[in-house]
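Every protein chain except one is present and positioned as in the full complex.
Going by the order they are written in, the chains are A, B, C and D; count residues from 1 in each one.
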Amino acid sequence: MKLRNLGALSAAVLIVASACTQSGAPATGGAPATGGQPSAGGGEKGTITVWSSLPRQGSSKGQTDTIVNAIKLALEERNNQAGGYTIEYVDGDDSTAEAGQWTEAKEIENATNASSDPDVVGYLGTFNSGAAAVSIPINCRAGLVMISPANTYPGLTKPGKGEEGEPDNFYPDGCKHNYFRVIPADDLQGLAGAKWAKQLGFKKVYVIDDSQLYGKGIADVFRAEAPGQELEVVGNDSILGTETDYISLAQKVQQAAPDLVYFGGITQQNAGQLWRDIKDAMPDVAMMGPDGIAEQAFLDAAAEAAEGTYTTFGGLPAEELEGEGAEFVSTFKERFGDLEPYTAYGYEAANVLLDAIERASARNPTDNAQLRAFVLEEVANTKDYQGALGTWSFDQNGDTTLTQMSGSQVVDGEFVFQDIIE
Amino acid sequence: MTDIRPDPDPSGPGSEQLREAVSTPTTGVPAQGSDPVFEARGVTKRFGGLLAVSEVDFTIPRGAIVSLIGPNGAGKTTFFNMITGLYRPTSGQIRFDGRDLTGLKPHEVVRAGIGRTFQNIRLFGNMSAVDNVLVGLHHRLKGRWWEAILRPPSIVAEEKRAFDEAERLLAFVGLEGKTHITARNLAYGDQRRLEIARALATEPKLLLLDEPTAGMNPEETRRLTDFVRRLRSDLGLTVLLIEHDMQVVMGISDRVTVLDHGERIAEGSPDTVRRDARVIEAYLGSGAAAGVGTH
Amino acid sequence: MDLEQFAVILSIGLFNGLIVALVAIGYTLVYGIIELINFAHGDVFMLGTLLTYFGLVAILPGFGVEASLISALALIPFIMVITAVINASIERVAYRPLRNAPRLAPLISAIGMSFILQNVGIILLGPSPKAVPSVLPNDPLIVMPGGRTLISLNEVVVGAVTIPLLLALAYFVTSTRQGKAMRATAQDREAAGLMGINVNRTISQTFLIGGALAGAAGFVVALFLGQAWWFFGFPFGLLAFTSAVLGGIGNITGAALGGIVLGLVKSISDFYIEARWTNVIVFSILIIVLVFRPTGLLGAKQAEGA
Amino acid sequence: MLELHDVHAYYGNIHALKGVSLTVDEGEVVTLIGSNGAGKSTTLKTISGLLRPRLGEVRFEDGVLNAVPPHQIVSLGISQSPEGRRVFPRMTVAENLEMGAFQRTADATLQEDFKRVYRLFPRLEERRSQRAGTLSGGEQQMLAIGRALMAKPRLLLLDEPSMGLAPVLVELIFDIIRTINQQGTTILLVEQNALMALGVAGRGYILQTGQIVLADSADRLRQNDDVRKAYLGG
Partner (left out) sequence: MAVAAARLPSPGGLRGLARNETLRNRVIVAGLLLLGVAYPFFYRMIPSAIPAPDLNNLIVMSYYAILALGLNIVVGFAGLLDLGYVAFFAIGAYTAAFLSSPHFDIHLTWWIVVWVAVAIAALSGILLGAPTLRLRGDYLAIVTLGFGEIVPLVFRNLPGDITGANQGIRPIDPPTIPLAGPWGDQLSFSNSNLQLALYLVLALLVFSYWLCQRMRDSRLGRAWMAIREDETAAASMGINTVNTKLLAFALGASLSGFAGAFVGAYQTAIFPESFRFSISITILVVVILGGMGSLRGAVVGAFALQYVNLTFLRWVGQYVNPPLNSVGRSTGIEFLENFVLHSYNFLIFGIVLVVMMVVRPEGLLPTRERKAELHGIGVAAEETAATADEVATHETALEEAGEAVTIEDLPPEDQKRDR
């Protein structure tokens, strides 16, 4: 009996309470759990928060360490201030040690916590395209802007390039497009890969993907573009990334006798093992992959099997940057050591956001909720931006207008820049 | 099958069902002989190459107390397990109360009216005494799983009646006041009694007792023997015993069947069996024939 | 169908299966003696790959020895001893105090140990797989008329390490005094104690043997697949454990057989179907086998009392 | 030879033995009688080291056994045929016997003892390579006793050797017990079947709820009215 009464009571409370919170500011959210940079002094307009959500554990850690450092550098250069606000930075982690990479639950948790905190005005991330697919809708509903330094899955922004219904279903209930990226998407990279393969003189290619959003997407583009580049696709395979070995798969590849093996996927999906087993079976075959394997972790895992591997990258390698970019590279090297491919993109994403905050602040928002809305608008208005990556704009989809791709090859255990692929 | 109805007068030793059984003339004492309630024909059980029970014919007259004896490994327990549905006979037929039981599942055998106890007491050790008996009542209750959740009045009443019935059964076997004691914490003799109460709760017409006196001292054994007699006289049950204690067997049984190496080597009244040369050779030994017995 | 290709696939499956068998036996030995699914066993194997890695990149160079096949083989006894001791210590710490607890308690404690070992792997090696210096040449040894390699040198080394270990174990268990003590302890611990068998020592011994086999398997995998990775314990452990159950858990021959069967299933499925379906196929086979043979391929029939 | 002095033993916090004192002299057959739950098997477990006494002392010859682990007690010369036989079902008869001699490595007299056991139990010799689990109950009991003898004990502990056996076998087993004793092994016999036990034993102890309530010669115990009533069924 008691229980039943209580149920009715709580139902009533629930309706009233939620009606209240619906109309007012959301009464939910989480205090930042991770420590950020302590604010120096404190801006006259108060403190606002910027999140990043990146896989801080697992094998992407090498990459994300440098991205976080780049973000911190960008903040330091502005003394943790933008538009009169003191910026608090939360270094969010969307991975778990046990998974060794990003997980949906963690990404959802981050997006939920960030978007429900009214002081959060920007969300830098994500690293993995799959993670973005999860957090874009959450942040979109809350009107929180996202700038990714690394997502390359086309469907996140480009109609007709991803799955059916994309990208509209990332922006549900007509919420305002809140997602931007400073890196070119994979439709360009997949195409670049195919173009480069042709330039390098390959004829027959075997395509393997890691059955993840990013890897499969890029492999699909590569497959689709191959005929146009006079490449014959002689075989196709998907792996899960948790297999113990690929010896049998290597046999299958060998039987198809390609002169190039293209892998759409990332290091963390067991790329090293795949490389070793294929190289064991076919020592002379050439191998190519996207930026997902263009990192130190791949070299550690594949070792000598990595030698000669071609990688494409959706942008320019650090050493090819000029002007402001070159300046950044030297400062960063001095402070933190070597750069990874995405480091400069993390720096650029942070700066774009901070500049947008300056402009939004100038519009004198009444409260942080309005500031958040203004920041979103100002990020979208980024035009002819002169940054570390050059001069570029966001197009109407939220993509960068930069389309330069670069190709590298592993020589003596290091990625060596080879070519710019237009 | 008798429904468990509310008992207006809980003063008696047993429930309505129990008293009903006493007053039913067809199951009175000792209307045996003519009317076999249980019948096994040519029952055989093979385990791989091992012939555990071979072509055994066996009948139990209604209302009788029958014992099954034989050396260790003679196939007694295997035979028991075939009756109760734990094993399926390789060949042969088992009939009970006009029904063919061959190949039925254990719970179907119970529902047909055969209850049992185990040689090495198998109570639900971590459940209370009354819950053990309630499990015995399980198949006589009607509550379905959704009714367990919704608890309509009929189920609440049924549970109440079942609880009362269980308490009456506990009292009947002499466990009054031990309703909520966890079974494993009961004394050895009480565990034996509880096992019988649990078996009685299944409302058997035939009760199978597997070495009920194992581990009891002579005094306890005597009490138990009396109790088994009461089962027949008060409840009109037919009883089949497996027993090693020849004093019990000879004292209580109307008929004795002897198994050896899976075959029936003798059957008849205790006296006949005791004098049977094959039985003496295979089982009893000369001392027993001379009347020494094991106790 | 290309028969030569099929032969190659079978040979790959066979050698993979031998490695799995080594790990599987560790599961089955422990299960046989204390009826525990030792979840941590796969991770002890993983530590074997780790030790091999450190042995080749740090220890050997530290002694000024060049990493080669011969010097690597010299590492085996050390690795086996270390993993054996680790495994026995796990038993001492996490299972022995639970000897008389209900079945699930040591199982949970085993899961706990598995978590601990995985994290030790992460701490020691970092989160990414690390390439093990390749000292194991894969020169073709038996080449078929069509030109394909049936058996290569590295596979022979796998066989040369695993098969003698399997045979030695079989001899140990069936014919030596300690092996018999192990079997007796498995069948009736208390009675074994009454025979003068030191039960605790015998159980420790079982863990030592299981751990040593896991270490050897870790060594072979590190060399054969060329990687050490904290995550390896899970897929290998799952495969090995499934092999043990498939063969009839507790039965050593069964575990070896199960390992080889699953090795074959895996290579065939990887090649003829797709690698990502392999686990689905492996587990479907397991379920089907168990539905029709509830105690596994070579499992003991339920004892029938008469 | 064996002396228990005021031994207290517990299962968890159940006080199972409450000050048991008894002695067994060289060459004797002593029986311990009691109803189910009186603590008979517990007493034997305490002697063979499976259970540690919390108080009191177990002395064998000149040593105190209290803290000696079971496997060492066997090498001191005490072996036990446990209740319920407990043979190793998936090992052969010969292997079971071999396990009985586990503490005696590569002893030259081992073959002698095999012969002795096979002489006592010819059935076991017939079935030496059969798995113990496939033996009948009586054969398993013989194996259990034979296995205990393989340790060449000076003191043999027999726990309920007649349990679950057909009368004809009970007699056989007791005959063999007598023979074993005549061959020079001291025996402590725990039995439910008090009549038979008192038939072979010289002395007996009556154990009740963890305490010795009566100790006397077998003959006098048989005459004792209380004993008759409680344990002899008459």
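The rule is short, and it goes like this: a residue touches a chain if its C-beta (ideal position, glycine included) is under 8 Å from a C-beta of that chain, and two chains touch if they have at least 3 such contacts.
On a predicted model such as this, the values are computed, not experimentally measured, just so you know.
A.B. asks: Out of B:K45, B:R62, B:K76 or B:R198, which is the one that touches the chain we can't see?
C.D. replies: B:R198
A.B. asks: Using the touch definition from the top, which of C:A72, C:I209, C:I249 or C:L298 touches the missing chain?
C.D. replies: Candidates C:A72, C:I209, C:I249 or C:L298; residue touching the omitted chain: C:I249.
A.B. asks: Which listed residue (A:T47, A:T112 or A:Q255) would be found touching the missing chain in the intact complex?
C.D. replies: Only one listed residue reaches the unshown chain, and that is A:T112.
A.B. asks: Give me the subunit C residues in contact with the hidden chain, please.
C.D. replies: Here the touching residues of subunit C are 31, 35, 37, 93-94, 97-98, 100-109, 111-116, 118-120, 123, 189-190, 234, 238, 241-242, 245, 249, 276-277, 279-280, 282-284, 286-287, 290-291, 294-296.
A.B. asks: In terms of residues, what is the contact footprint of the unshown chain on subunit B?
C.D. replies: Against the missing chain, subunit B presents residues 84-86, 105-107, 110-111, 116, 118, 120-127, 131, 134-136, 138-141, 143, 145, 147-149, 151, 155, 159, 162, 167, 176-182, 184-189, 191, 198-199, 201-202, 215.
A.B. asks: When the complex is taken as a whole, what residues of subunit A touch the one chain not shown?
C.D. replies: 2-3, 6-7, 10, 13-15, 17-19, 21-23, 26-31, 33-35, 56-57, 61, 65, 93, 96-99, 103-105, 108-109, 111-113, 116, 130, 133-134, 137-138, 141-142, 163, 165, 169-170, 172, 211-213, 216, 238, 240
To be clear about the criterion, only the chains that are shown with their structure count from here on.
A.B. asks: How many angstrom lie between the centres of subunit A and subunit C, each centre taken as the mean Cα position?
C.D. replies: 39
A.B. asks: How many angstrom lie between the centres of subunit A and subunit B, each centre taken as the mean Cα position?
C.D. replies: 73
A.B. asks: Quick check: what residues of subunit B touch more than one other chain, meaning two or more?
C.D. replies: Residues 50, 73 of subunit B each touch two or more of the other chains.
A.B. asks: Of all the residues in subunit A, which ones touch at least 2 other chains?
C.D. replies: Within subunit A, no residue contacts more than one other chain.
A.B. asks: State the interface residues of subunit D toward subunit C in the complex, per the touch definition above.
C.D. replies: Subunit D residues touching subunit C: 48-50, 69-75, 79-80, 82, 86-91, 95, 98-100, 102-103, 105, 133, 136, 147-148, 151.
A.B. asks: Given the complex with subunit A, which residues does subunit C contribute to the contact?
C.D. replies: These residues of subunit C touch subunit A: 2, 5, 8-9, 12-13, 16, 118-119, 122, 127-131, 133-134, 138, 221, 225-227, 231-232, 234-236, 239, 266-268, 270-271, 274-276, 278-279.
A.B. asks: Spell out the part of subunit B that touches subunit D in their complex, as residue ranges.
C.D. replies: It comes out as residues 50, 70-73, 187-188, 211, 214-222, 244, 246-247, 280-288, 292-295.
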